[in-house]
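Shown here: the complex without one of its protein chains, the others still in place.
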Amino acid sequence: MRYSIFSLARNALSRHEHWPLAWRSPEPKRSYEAIVVGGGGHGLATAYYLAKEHEINNVAVLEKGWLGGGNTGRNTTIVRSNYHLDPNAHFYEFSLKLWETLSQELNFNVMYSARGVLNLVHSPADMDAAIRRGNAMCLNGIDAKFLSRDQIAAWIPELDTSSSARFPIVGGLLQPRGGTVRHDAVAWGYARAADACGVDIIQNCEVTGIRLDGGAVSGVDTTRGFISTRKLGIAVAGNSSRLAAMAGIRLPIESHVLQAMVSEPIKPVLDTVVTSGVVHFYISQSDKGELVMGGDLDFYNSYAQRGNLPALEHVVAACLALFPSFGRLRQLRSWGGIMDMTMDGSPIIAKLPVDGLTMTGGWCYGGFKATPASGWLHAYTMARGEPHRLNAAFTLERFAEGRMIDESGTGPKAWAH
Amino acid sequence: MLLIPCPWCGSRNQVEFTYGGDATLKRPPPDAPVEAWYEFVYLRDNPCGPHDELWLHSAGCRRWLKVRRDTRTHDILASARPDQALPGGEP
Amino acid sequence: MTQSHRLAAGGIVDRSRTLDFSFDGAAYQGHPGDMLASALLANGVHLVGRSFKYHRPRGIVTAGADEPNALVQLARGARTEPNTRATQQELYQGLAAASQNRWPSLRFDVGALNDVLSPLFPAGFYYKTFMWPPGPRWWLKYEHAIRRAAGLGHAPRNPDPDHYQHRHAHCDVLVIGGGPAGLAAAQSAARCGARVILCDENAAFGGSVRGAADAIDGAPPASWIAACVDQLAANGDVTLLPRTTAFGYYDQNLVGLIERVADHLPEPPPFTPRQRLWHVRAGIVVLASGALERGIAYAGNDLPGTMLAGAAQAYVSRYGVKPGTRAVIFANNDSAYGAALQLHNAGVTVAAIADARPQAALFGDHPQRARADGIPILPGSAIVRAHGRLRVAGVDLVSLGGGAARRIDCDLVCVSGGWNPAVHLYSQSRGKLRYDDALATFLPDVAPQAIVAAGAANGKFDLGAILSDGHAAGFVAAARAGFAAPARHAAPAADAVSTGPLLPLWSVPARRGAKCFVDWQNDVTVADVALAAREGYRSVEHLKRYTTLGMGTDQGKTGNIVGLALLAAELGVAIPRVGTTTFRPPYTPVTLGTLAGHEAGADLEPTRHSAMHDWHVEHGARMLNAGLWKRPHSYPRPGESEDDAANREAKNVRNRVGLVDVSTLGKIELQGRDVAEFLNRVYINRWDTLAVGRCRYGVMLRDDGMVFDDGTTSRLSATHYLMTTTTLNAVNVMQHLEYLLQVEWPELDVFATSVTEQWAAAALSGPMARKVLATVVSIDVSNAAFPFLAVGDCELAAGKARIPARLFRMSYSGELAYEIHVPVTHGRAMWEAVMAAGEPFGIMAYGTEAMSTLRIEKGHVVVGPEADGRTTADDLGMGKLVSSAKSCIGKPLLARPALTSPDRWQLVGLTAIDGMIPRGGKLVADPGQAAPIPMLGHVSSWCWSPNLDASIGLALLERGRARHGETLWAVSPLADARVRVRVGPPCFIDPEGERLRV
Partner (left out) sequence: MSEADPTTIGSTAPGHYGSASTALFLREATIATAWNVHGDAGSASLRAEVQRIARLVLPMAANTTSKGEGVTALWLGPQSWLLVAADAAALGDFAGARDAVNAAGGALFDVSASRIAYAVDGAPAAAIMAAGCPLDFHPRHFGAGQCRQSLYGRVPALFYRHREPPDCTMLVARSFAHDVWRSLCTAAAPCGYTVRAAAPFG
C-alpha cells in the first residue's frame, strides 16, 4: 500500500486496522546471492540499491538486534556536504543529492529538513580555514555562504555573539542545503522499500563467523545457522573490526563511544543546525521540540553504548557558552553510540582483501548523512566487483600507500578525528 | 565516570588522565620494512572485551600506565606500569 | 480566595502561614510544605495542561517524579522555566505558573482540533504523508507548522541569571531515597562507622510515610522519621541531602546527584548557586527509591480528576488536601484500599471500589477494613469509560464477567494498576532485572556494580518488610565497604498487614475509536500499540520509537510497562520476552545549567595569562585566543584600525625594533646523558653536534611521517637542554616525549619537565635590537661575542633590580633578533625595562598579527596553515633537514608511494599581480570553467606586506616547486574575488639571511 494523505484518510475510516506490515519478518533462507550484515541505514540502503539499481533481489540483511537500533537510531541527524577535501566533498554531495529526493524514492517521509548547517567561526585562524573550505565547496559546485558576526546575531539572537565570550564568534560558514533527517525514518524507509523489492530482512540474527573457501567468501555463521553466499557486504558501523576479524582482516579502526542528548521538548527556538568545531558542539531542534545536541567522544575504546559524565558535562558547557539562555532548560535523556573511528577520519567503502567481501564503514561521527551514498556505492561495489569513481579513494589500501584523506589533519590517532 | 587505578598514586578519577590507546602495539625497529610500520601505525585489534591500553596520569604523577579495561562494560580489570606485564599476560 | 479543598488537619503543611501564588493569572493561596500541585488541588484546580499531540485537557495524575501531565511554565522573568512538574515544585511566596501547549487559553484551546482530527493522526502518521509535492522546500513548509504545534513550554530568551556549582564527594555508602527503607539503611550503615550520604528528592525525609497513619516502632512515622534524621544529622560522617535527586549511575559507582539548593525560593540568596551537581563516588549504593504506581488504560482515562490512587492518598495524608468530593476507585491490588480509606476518613465519598479481582482475592486487611467502613466494593469489575469534558463527571462500570455498564457520578477517579519498583538507577548501573509474575513487574535481580536495592525498590511493599529490608541492606552495604557491624541492632518494626494477590490488568477493552491512554504525555493509546504491532514495529524499541511511548519528560514512568504488556499480548508472547526499553540517565530531567556548573560562559575553559598580560591590556592591545592563552593581536592606537596597527608594527620591526610576547611557546627542559640521542630520534635533523651555548631549529614528525611540530632546542650545559614548541602543541609534545621516554625507550637516560610556566619570554627584533639590548643586559652582545644561534645567561637591569635572564640569539622575523627569557615573576619588569631601553630607538610592542606578517615575508611555515597535518617536511621545503645519517620518528613511513610522488602539494610563495590575494583562496588554472573546477592548491597564509608594499601569501600547490614563475588564479567564490598571482619561492625578504646574522 502506497503511503499518502489519501491512504491515510482511507485507513482512518477503517480505524487503521488494514495497514500492511512495513516489512516482513521471514525465516532466513539457506543461501542468498548477496548478504549484507547490519540492519542499520547503510546495510538496508545497500540491500535496497542492490535490488533497485543492480537487480540483485535475492538478498538478505542480517541484523543482530532490531533494525535501526545501531547508530542510525541514535545519532544527531545532521546531514551536510561541507567538506574541504575533494573525495569527501564529492561523496557527501552525492549523498545530499540523494537525500533531496529520498522521501519520494522510498515513499516514506524521511523528513529531510534543509534548514541549513551553520559552522561557527571563533578566531581569525578558524576563519581562514572556514573560508578555504567554503571556497573549496563552491568550486566543487556545493552551496556555501559566509556569514558575518552581525548577520549571525540578527539571525540567531540566542547565540552569544558578544566579544566577551570565551571563544567569541567572529563569523560562520553556512551550508543552506544542510540540515537534518529523521533518523528512524531512514532505517524504516529503506527497510520497507528493500522488503518491497524482495529483500529478506532478518532481525535477531547475529553473524558470528565468516566462512572462506579458497580465499573467497562462502557464507556466514549466524545465531540462526549457516547461510551461504558469495557476496558479503559488511555495514556494521562500530562493529566493523569484529566482522573484519572474522575474515582475518585487521582494520585501521577503533571503536569509541560518542554521546548525545536531548532536552525536554519546547516550542521552536532554533531553526537551523549550529555547530562549532572550537568548542566541539552541535545542536538542532527536532520537530517534536527537543534540542538534540552532541559534542566530543568520551576518548576511550568502547563497545558499551554508554558514556560518562565528563564528556556530557562538556557538551552542555559548550551549549551554554553559545546559548546562555538555555541554562534553565533540562536534559531529558542522554545515550551513547559506538563510532567506527578510522585513522584518517574518512570512511572505507571498498573491497576487502578476500574475494567477495566488501565493507562500508569507518564513519566516525558523520556516517548518518552518508547513508544513501554509502548504500548506493557499496551496492555498486558489491554488484560490479569494483569501486565507482566516487568511492575509488575510500580504500583500505590508502593507508599503506600514504593516500590518507585526513580532513582535520590529525593523523593516525583514531579518537582525535 | 571511570575510576582508574594508577600504579603509583592510587585510584583516581578519569578526568586526571589522558588516553593513549592500544598498549599491545610493538614499535618496530627503525629499519623494519614499511609494512611493519604500516601495521604498527594504523592497524588495531580493537577488541570487544578486555583491552590493554595506555593512559597518561596527566594531572597526577605524569606517568604512563597500562590499564586492562573491558570495552563492553568499562570494568577495569587491572593496571600496571608500562614495563610490567598485566596479570595473566596478553589478552 | 479560600482553599476549598484543604482539610482542617493532617499532612506536613504549615497551616499557620499562607503563601500567595498564581496559576494562569488567577490568584490562589497555599501553605509552606505544599507542592504547586497540592496547592492547586487545595483550590479545587485539576485542569492544568494540554497534552502533547491531541491537546486534550489534562489534570494532575501523580504526586511526584512520575508526573506526565502537570507540567507548567514557571514565570519568573529571566528565571522563567518550561515543563516544571507541579508535583515536585515547592510552593513559595509569589510563585507564578502558567499552563502550556494551549492557545488561546487552557479551557478553550484551538489545538484541540487535533483531537477531533485524531483519526488522521495515528502513531507515525507523519512518515506516511507530507511527501507531495516533491522537493525539500515543501517539507520545510509543513515542518514549520508541525514544529509550532509541537513542543511544550517556552525556552527563556534571556541569559540565565543564576549560577550553578559542582561538588565532588566520596562515601562508603550512598543511600538513594529517604523513605522508611532508605532511612533504616542509612541508620544501620552509619552505625557501622561507614561514611554515608543519604539523598532524597523531596524537601523532607520520610518518603511515602510522610504524614502517613501507620506506626513505626509503635509511634507515628513522623516521630520515627524525626528521630532517625536527628541521629543521622548528628553523625559527622553522614551527609544528608534533601531536595537532591540521584539522576544518573555511571561507571565504577559514580552517581550524579542534583541538589535543588534554591528552587523552593523565589530566587537564590546572595552568592548561592541555584542548583548543585554532586559527583558521588560511592563504595556501594543502597537503592531505596521506592515504587511508582501504574495506571490502567480505559476509555477516557486521561480526564482531569483521574489520578493514581497512591497520589490521591498522598494528597490527603501528606498535604491535607481533598482531591475530590466523590471518588471511584479502580484497582487490581490491595494498595488502593489504603487510598480509599484515607479518602473516606477525610470526608470524601467513596462511591465505589471497582476491583478487577474476584471476591476471593479480597481477604487482605485493607479490603476488610474498607468493607467494615461501609465502602461499596465491586469485585470483578472495571471502569470501561469515563465521562466529562474538562473534568471527570462520572464513569461507566462493568462486570468483567459481562453485563451492562452502570454509570456512577464522581469528580475523582483513583486508579491503581499495581506498583513498579523504581529500578531506573539499578538498570543504569547495568543491573539486570527479572520479571515477577505475582507483582507483574520488573524487579532488581543481579548487578555487576556494587548496588543493593531495598524496600519498595526491591519489591517489598509491606512497611514492616520494607523497614527490615532497608535495615539489613545498610549492614550489608557497610560490610561490603569494609565496616563490621556493631552488636546487632533490631530493625525498626511496623505492624504486619496481610494483603491479597494482585491480578495483572493493563487495559479494559473499549468501544472502537475510544481513546485509552497508555502514555498520557505523548498521547499514546492502546490502539497505537496495536497499530505498531500490526505494521511490524514489534521490538519494544520499535514500539517506543514509532509511537513515542515513554519518550516524554516522564520517560514513561507510569505507562511504559502497560505498553510493553499490551505489546506482549498483541504478539502473544510473555512479557519478559518483550522486555523493557533501555533506562537512561537522567532519572528526572536535569537543568543544563547544573550540568555545566562553573564552566559556563566565559569560564567554559580556563584562561591562561602571560606575565605581561596586564601590560598588553593597559596599552590597548586587542587580545585574541591562542589555545587557552590570550595573546595580543596588535596594539591599535586611537583612531587606528587593527590592520593598520599590525602593519605599523611589522614595518617598525624591519626598520627599527619591536618587542613581542612569546611566553606562550611551550618550553621543555631535558637533562640526562642521552638527550642528544633522544633528540636525534624525535627530530628529523641531527643533534649530537650541538655545542653547549648554542641552539638549533628542529622539526618533529608524527609516526605517519607528517610534520608534527617545530621549534628550537638549546644546549644549556653538557647534560641540560631546553626545547621550545609551538603554543598550541606544547601539551601534545610534552605527552609525546613522556610517552617515548616511559613506554618506548625507558633505557634512555633522559628526564623531561615542562617549564612553560617558569619563563616569561619576549622576542626583541629589528636592526636596532642589539643597541637596545646592550643597554639592559650584563653581557657583551656583539656579533662576535654572541653570534647567531648563541645562548647564554645574563642579568637584565630593570630599574635598580637585576633580573636573572637567559638570552637566545634567534630570529623568527628574519631581522637581527634576541629572545629574552626571565622567570615569570619578573616578566613584566623585564618587558618594561626593554621597552624603556628601546624608547630612544623607536621600539614598539608588536602583536601576533605583525609577527605573522613578518614570518610570511620570510616564508616561515606555521603548524596549522602550512604544516596542516597533511604535509611532509619535503612538502614544506625542509626535505634537506631530514638527516640521512640516522632514523627518526616518522621517517620509515615517508617511503610510502604517495608521499614521494612528484604531484604532491608543495610550499610556494605567491605575489598578487593585480589586487589582493583573497583570504582562504584556492588556486586554479582557469576560474572561468563550470563547477567542479579542479583545484591545484590553496593559499595557506596571506598578508599585506607593508615592507614590500604588496599582497603576498604562502600556498600549498600541486608540484609547486616546479611552477615558480607561473601565473595562476587565487579565487574566493565566497568573497566573489579572483586575482592573478605569480608563483615563486616562499621567502620574500633577504633569502640569504644576512640581516639576521649582522
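A, B and C label the chains in the order they appear, each numbered from 1.
The rule is short, and it goes like this: a residue touches a chain if its C-beta (ideal position, glycine included) is under 8 Å from a C-beta of that chain, and two chains touch if they have at least 3 such contacts.
Quick caveat: nothing in here was measured; it's all calculated off a predicted structure.
The missing chain, though absent from the view, touches B, C when the full complex is examined. Among C:148, C:170, C:407 or C:619, the one in contact with the hidden chain is C:170.
The omitted chain makes contact with just one of the residues C:104, C:270 or C:965: C:270. Although one chain is hidden here, its contacts on chain B can still be listed: residues 8-10, 12-13, 15-16, 58-63. By the touch definition given at the top, chain C reaches the unshown chain through residues 161-163, 165-170, 195, 267-273, 279, 281, 598-599, 603, 605-611, 629, 669, 671-672, 717, 719-720, 749, 751, 753, 755-759, 823-826.
Just so it is clear, only the chains that are shown with their structure count from here on.
Here the spacing of chain B and chain C, counted between their Cα centres, is 27 Å.
Inter-chain centre distance (chain A to chain C, centres taken as mean C-alpha positions): 22 Å. For chain C, the set of residues that touch two or more other chains comprises 250-251, 254, 279, 703-704, 893, 896.
Shown for chain A are the residues that touch two or more other chains, namely 308-309, 400, 412.
On the side of chain B, the complex with chain C involves touching residues 1-3, 13, 18, 20, 27-28, 30-32, 34, 37-38, 40-42, 54, 56, 58, 62-64, 73-76, 82-83.
Contact residues of chain B toward chain A in the complex are 1-2, 14-15, 19, 21-22, 34-35, 38-39, 41-46, 48, 51, 53, 69, 71-74. Within the complex, the chain A residues that touch chain C are 3-5, 7-9, 12-13, 15-17, 19-25, 65-66, 68-69, 73, 86, 90, 100-101, 103-104, 107-109, 111-115, 122-125, 127-136, 138-141, 144-146, 157-158, 160, 164-167, 177, 182, 184-185, 188-189, 203, 263-269, 279, 285, 287-289, 308-309, 312-314, 316-321, 324-335, 400-404, 406, 408-412.
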